[in-house]
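Here's a slice of the assembly, chains where they normally sit.
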Amino acid sequence: MTTQQSGFAATDVLATGSDEPDTVERAEKSPDDLQPYGDLGLKDDEYAKIREILGRRPTASELAMYSIMWSEHCSYKSSKVHLKQFSEKAPKNVRMLAGIGENAGVVQISEKIAVTFKVESHNHPSYVEPYQGAATGVGGIVRDILAMGARPVAVMDPLRFGAADHPDTARVLPGVVAGIGGYGNCLGLPNIGGEIVFDPCYQGNPLVNALSIGVLPVERLQKKEATGTGNIVVLLGARTGRDGIGGVSVLASATFDEEAEQRRPSVQVGDPFMEKLLIESCLELYDAGLVSGIQDLGGAGLTCALTETAAAAGTGMRVWLERVPLREASMSPTEILASESQERMLLIVTPENLDAVLKVAEKWGVWATAIGEVTAAAEDGTPGRLHITWNDHVVVDVPPGSLADDGPVYNRPFREPNDLMLLQADRAETLPRPSTGDELRATLLRMAGSPNLCDKTWVTEQYDRYVLGNTILAQPEDSGVLRIDEETGLGVALSVDGNGRFARLDPYEGARLALAESYRNVAVTGAEPVAITDCLNFGSPEDPTVMWQFSEACRGLADGCLELGTPVTGGNVSFYNQTGAAAIHPTPVVGVLGVFDDVSRRIPMGFPPPAKAGGDLLFLLGE
Amino acid sequence: MARVVVDVMLKPEILDPQGQAVANALPRLGVTDVSSVRIGRRIEIDFTGEADLDRAREIADKLLANPVIEDYEVRLVEGAEVA
Amino acid sequence: MRIGVVTFPGSLDDGDAARAARIAGAEAVRLWHGDPDLHGVDAVVLPGGFSYGDYLRCGAIARFAPVMESIIDAARGGLPVLGICNGFQVLCEAHLLPGALTRNQHLHFRNRDQWLKVEATGTAWTNGFTPGQEILIPVKNGEGCFVADTHTLDALEAEGRVIARYIKGNPNGSQRDIAGITNEAGNVVGIMPHPEHAVEALTGPSLDGLGFFTSVLRSLAKDGQLAGGQQ
């Protein structure tokens, strides 16, 4: 089973038996060729549906694209039916400029200014290669924020590890922390908070979630739609290499086990310096009004960016794949389409603006290449087609919407875990309570010795919290607080929280509690909570008891949001967090955004530091 | 004293941002005939007694190289090269 | 008075340095790494960050930027130049300051509020402090461990060119707890901690960092232009 990691590399050749890529023409002529769809994670009926859509067998490149876009990670096929509640139950909110369905939710916080924020997971890659996995997790979420038109201004990192004294934790934790710091520090983004929780259930499956927040003038909001027939499709940023091929569908959409070893080549290496240049060039392009549409390249690389931008507009797209700048000349078209090379963005620009765009890219020293153009929808309104050639071979000809929007949707069976009643029956009231001085002492010592209550500065000192000069509160405060506008004092507070143990006992209440905790943390700083993002970390959706946990958690979060009047603006689902049959505790992580009209009125959680002390009065409330 | 040198380089397919940054800076120094720069680590291990290549390989594998993204080579250094 | 702040690809604290210059009462002028023109500024700050990703060695590639040629010339002619963190590294790489900044001894990036003792107060950037003054300034670096050969260290101390030392803990293992130094003339100063992050009550641990920026304004005002060699 060498399939997963070499699968994409091999499919071209597999299908054709020669160095020539598999083309549409060939696919039409050889309908009976066996295709390795199973190895790419596609089910029989899914493969059948692809053939039905295309009216022929897919080419090798098309097959790879469907397998990526219809993977759990990209299609949300198991979660969609449950996530719907976030929109359906969402309280009306006038602040929301962009919500679920966009790269990140955008919330207006003053007449002129909006912020965008989102949390995402990079769990599996961070277990395989902690430093790069965590680093590229930060890089990925930052590009989501950038794609909305915002300047990223901070990051946060909710983390879960196995037992603190387990030898593998000694490999994973320092690597993850160094990776988050290494990437975020080098990008110049202050880290303003996060979580570190130890629990044996995360031993073979640590959780590395990363949140980023960005700021934009309201009118700079960007769209991903590839509109405008004849507009140019530009690939901006790093050259494309063989990294991370198969990462999304493989690492994030299957149970994680010993085979991880073989999947190692799909590791991506981040280049935060390139990302910093990418940020500056995109912001300069936005401000000059040179961009008609933009989409980040994340987990699913070009495949996702091309299909989503075209599908969103209903247009078609013509792409010359050989124009993509490569790190390795020998890459096949399928590999180019599947590569997860980091630090890339896809731009749609008008032909008149192309030169100006290339100039800005050159100024910042990033590659920019016109790789295609937007084509028209049919006269009758039928969306256009995505037509990709590689050295004159037609390797892809598909309706983009079939990849981006019409993936399979599953209403997976769910049922309550068998052990739930037992777990719930074992109530806190029945736990032994310290009644003597000695017992009290022992309890206290146990708590003081618990890794979950330990001082986190070993971690947080590795993060820059000062850069950009707007950090008002950061670790160890309940929330991170940022100044957004120096003139008006406009500011925001952000907190991320989750408790897998609560959620294991009752996923509905656990999700509500995560929301409530995060909400409280924001409220106590003096900010008004206004919006939510969430990262739902669960085991395999194919396990009905996990699916039950998931559906309960979604219901809980949606209900909680309705009660509090704060909408979910976006987030991320991470399934398959399990080792063998053992799933992690269901771990919904909730981020809450709050707003200050005057951030100088924020309330820190303790006494002011010695250097600023003076004059505060202390009150004792109650008797 | 005996010395073993371990050369650790990123696997060829792995992005090497360091090498790339250096390569991009070279034209400013007037150098235009360089096609690629790759940057890795050179590790010198001095043994108190005899050099132990197997030992060195074990150290390289466990501590010096990250097998997920790096390859390494271990070699004995003869007298002269030892500074 | 105009204080130039250089932006290299990968500079991060350039905006903060410009803000600090403004708060101190100067006009901040942004300088671009690729443009050798210093636009008539009266002083220059090389800010913190990860120029060129800090790849190869911190500051090694930035030193070859076109703007650096002008700055090196101007610094030799007496222009006040302050290198903060990555800027300090660039100044060492450019040989405007002796020694080098190497990997922190504990091998981690470290960000904390750091106490310093100011020593040399005759420089363009420290004349507003009193000798021995204790100040609190954020430090944040992965490669901030100052090293030099014994002869150089002895000379720095004998000539009173250590501008600040770490006290109450050395965050990176710097030799002799050195946090910042100056050139012989006192116009070029490098410091590892970040004065620009300690200029506002809302965001900094203190206002102590402001002293670096007000110092240079004072010395510029006093001399019309800083006389090289004045200590």
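Going in written order, the chains are labelled A, B and C, and every chain counts its residues from 1.
The rule is short, and it goes like this: a residue touches a chain if its C-beta (ideal position, glycine included) is under 8 Å from a C-beta of that chain, and two chains touch if they have at least 3 such contacts.
Quantities reported herein were computed from a predicted structural model and do not represent experimental measurements.
Novice: For a test of your reading: one copy of every chain kind is shown, so what is the whole-complex stoichiometry in these labels?
Specialist: Taking all copies into account, the full complex has the composition A x1, B x2, C x1.
Note that only the chains that are shown with their structure count from here on.
Novice: Tell me which of A-C and B-C has more C-beta pairs in contact.
Specialist: Higher C-beta contact count between the two pairs: A-C.
Novice: Could you give the separation in Å between the centres of chain A and chain C, each centre being the mean of its C-alpha atoms?
Specialist: Between these chains, centre-to-centre, one finds 38 Å.
Novice: On a C-alpha centroid basis, what's the spacing between chain B and chain C, in Å?
Specialist: For chain B versus chain C, the centre distance works out to 34 Å.
Novice: Among the residues of chain C, which are close enough to touch at least two other chains?
Specialist: Residues 52-53, 55 of chain C each touch two or more of the other chains.
Novice: Identify all positions of chain B at which a residue touches two or more other chains, and write them in rising order.
Specialist: Those would be 17, 21.
Novice: So in the complex, the part of chain B that touches chain A is made up of which residues?
Specialist: The touching residues are 10, 13-17, 20-21, 24, 66, 68-69.
Novice: Taking the complex as given, what residues does chain C use to touch chain B?
Specialist: Residues of chain C touching chain B: 52-53, 55-56, 61, 64.
Novice: Which residues of chain C touch chain A in their complex?
Specialist: Residue positions touching the partner: 9-10, 12-13, 15-16, 19, 48-50, 52-55, 108-113, 136, 138, 140, 142, 194, 196-197, 200-206.
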